[in-house]
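I have placed the structure first, in the form of structure tokens, so that the comments after it can refer back to it.
Not every chain is included here, but those present sit where they belong.
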Amino acid sequence: MAIVLGPNQYGKAQNHLVRVYRDTERHQIRDLTVSSALRGDFSAAHTVGDQKDVLPTDTQKNTVFSFAKEKGVGAIEDFALTLADHFIAQTPVADGARVEVSETPWQRIQVDGRGHDHSFVQAGDGVRHTVVNVDGSGADRRAHVVSGFSGVTVLKSTGSEFHGFLKDRYTTLQETDERILATSLVARWRYDAPYVESGEVDWDKSYDAVKSLMLQRFAEIHSKALQQSLYGMGEAVLEQHPEVAEVRFSAPNKHHFLVDLSPFGGENPNEVFYAADRPFGLIEATVQRDDASDPGSAWLAVPGFC
Amino acid sequence: MAIVLGPNQYGKAQNHLVRVYRDTERHQIRDLTVSSALRGDFSAAHTVGDQKDVLPTDTQKNTVFSFAKEKGVGAIEDFALTLADHFIAQTPVADGARVEVSETPWQRIQVDGRGHDHSFVQAGDGVRHTVVNVDGSGADRRAHVVSGFSGVTVLKSTGSEFHGFLKDRYTTLQETDERILATSLVARWRYDAPYVESGEVDWDKSYDAVKSLMLQRFAEIHSKALQQSLYGMGEAVLEQHPEVAEVRFSAPNKHHFLVDLSPFGGENPNEVFYAADRPFGLIEATVQRDDASDPGSAWLAVPGFC
């Protein structure tokens, strides 16, 4: 028996970068948090402490900030791909790189009915994410892009049922055809390999459209379970977005319990609810094409989805 | 020397209540977190463990949920005042009550350009708060209302300077006439006593107008310091809102440091910034009328402002 180094990666996490575009008086800003990591045969650093193959995490940080000027910051997917390819090229023993970018959305402050030129307020309707994994370089290069959002909290005050479920001796839950359905949605979708390679995806446009469509379907679907709502949301995305190979959801069922007002002589026709914190149902589901490209390392270290 | 009980209060904190109005198919929801507390001579409970004067915190919780049906939930200030008066009336030794309500805003999900009837998404642009303190009842009753918001993060990408400051041997900061100004704003304002007593304030309307005005002034003011921006924001509120007696701000100066790209051969004309977490400047200021009503217990236990 020998003891050996197994899977590993290292990098600089959570570089908080704000890029201002001031080409005209009407400024634009992009607010990113960038994490990079390299993987490969870094055995020497682990077993004997030899750093000759290790591009320091401090250098990775410098590169992130310098690229924000040199290459510019457009869609976060492009920025992440550029960084990943660069880090692989700079680090001979690296056989893969992972770059995660989260973007906090900002809106212009309204003054007299018009968005201000250089004053902004955080929008707060969720954070946009991408995790890019690149394996190899040159002819062998394979790039994976998984994008999505977190922190989008939605609620339906009617149009949600839950009944007909499996029962055993520990089941006390009552069946219902009228409840509140709420979740703080995390969604991630993998872009299909040919679309990633073609470089033709308009990432910003695709993100906005997929997010809007998911919210719309959540609203429209009469829900027999959170699972059904999620599936319908993912199905709509796959039907309308050929660039998306699969969609994954992680959705806490934020329980809203009807308060029993009968001790106080009151009725409660689905009007007063206690919103509980823990425990919560947690539904995780994937909706995919049966002919989708192989995911490879696409989901490697995607928080909450591996 | 004797050992005695000093100031005290007790209650139930963070009742998370969602109230659905379903009178028509177009539902409305209000999402509140309610904390109540009673103060007075509760010596027996403390010194000998006798609970005869203590209305249990569990009862306070029940009352919050039951009142959401019995009295309804309109503006959070009205709901808090109703609860405070009730708790004082129910608890003979209580000479005061504090009720804090925070409201999470929701928007309708857009479907085909129109807000959906019963599907909502959290807006995320800050949380609305009120802290109501009522002393006594009947002719001696005195009610205080302090309202405001937290979690409103704003940024100006230009129009901000900082120079001409006091220097000593520990000063290394460079003066600048061009920087990013950003803060995660917490604001609270106290309603003037006659307006509270008259019952004539339209709380929802006042809240929306004050918040919008603060954001507008933040955008418009060319800032020589965060202090100056805050003062100007408070001043505008007092000029346009006679119902407001004073405004208080707690504003972390979220530093955005210009990244030095010269080691990499680059320039950085105010385009690439590192957004730091800690330490941060913290500016706290009050703007008030010199003839405002006496605050009394208004600011008692207002988080961050006492």
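Observations on the structure shown:
Letters are used for the chains, namely A and B, taken in the order the chains are written, and counting of residues starts over at 1 for each.
We adopt the following convention: a residue touches a chain if its C-beta (ideal position, glycine included) is under 8 Å from a C-beta of that chain, and two chains touch if they have at least 3 such contacts.
Note that this is a predicted model, so its numbers are computed, not measured.
In this structure file the homo-oligomer totals 4 copies of one chain sequence, with 2 depicted.
Convention: only the chains that are shown with their structure count from here on.
Computed centre separation for the pair subunit A/subunit B is 31 angstrom, with centres defined by C-alpha atoms. Those residues of subunit A that touch subunit B in the complex are listed here as 15-22, 27, 29, 31, 62, 65-66, 68-70, 106, 109-112, 116, 118-126, 151-159, 180, 212, 215-216, 218-220, 256, 259, 261, 263-264, 266-277.
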